[in-house]
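Missing here: one protein chain of the complex. Every other protein chain is in place.
This part shows subunit A:
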Amino acid sequence: MEKFTTHTGVGVPLRRSNVDTDQIIPAVYLKRVTRTGFEDALFAAWRGDSSFVLNQEAYSAGSVLVAGPDFGTGSSREHAVWALKDYGFRVVLSSRFADIFRGNSGKQGLVAGVVSPEDIEILWKILETKPGTEVTVDLEARTATADDVTVPFQIDDYTRWRLMEGLDDIGLTLQEADKITAFEETRASWRPKTLPARHLPAVEIEAARPV
């Protein structure tokens, strides 16, 4: 996972509340076997509408999403974060996130910062009056700056530390690789191993046919 300290990119005002994970990425995309390439799936239901914010030239290269309250509610699908990241978003700001979405974001390197509703309104105004305005997000200082306005955001210390260190769950566990190796050395010999493979003799399996 990439380390995150500061990021500057075009801010996208998403004036909607209660954007659930079905709206972020509809269920039909879940059949895919990849975890990248979901950029086309992001907000799929709205992307056909030319007035939708991401369809406007000035915002289409956005990387800082400024959304209404209760962002990411609904199912626990990790695809919601994948889709945002694949599109190019590094940061989502909202006055309230669904817990699971916020958890998934932190694990996958997307900054989910909680900003007061008043400050969200201020950011929206700036981004709407001057489309294409860049927002600078400073994770160390926990601030977002657009034009000459700087607003604070909240993110818990642990998630912030992980994001700044660029540590995903696996990275964190692998910091304790020595302990894992030490544990493995004590593993009793009766405990099973799948390799080398042991099984009964191979037998031809007859294909059943429709009756």
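Throughout what follows, a contact is a pair of C-beta atoms (placed from the backbone, for glycine too) under 8 Å apart; a residue touches a chain by one contact, two chains touch by 3 or more; residues count from 1.
Note that contacts and distances are computed from a predicted model.
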Task: Pick from "Acyl-CoA dehydrogenase family protein", "4Fe-4S ferredoxin", "3-isopropylmalate dehydratase large subunit" or "ABC transporter permease" the UniProt protein name of the chain that isn't shown here.
output: "3-isopropylmalate dehydratase large subunit"
Task: Out of A:D49, A:D156 or A:E176, point to the residue that touches the absent chain in the complete complex.
output: A:E176
- request: Write the list of subunit A residues that the hidden chain touches.
  value: 1, 31, 33-36, 76, 78, 107, 168-170, 172-174, 176-177, 179-181, 183-184, 187-203, 205, 207-211
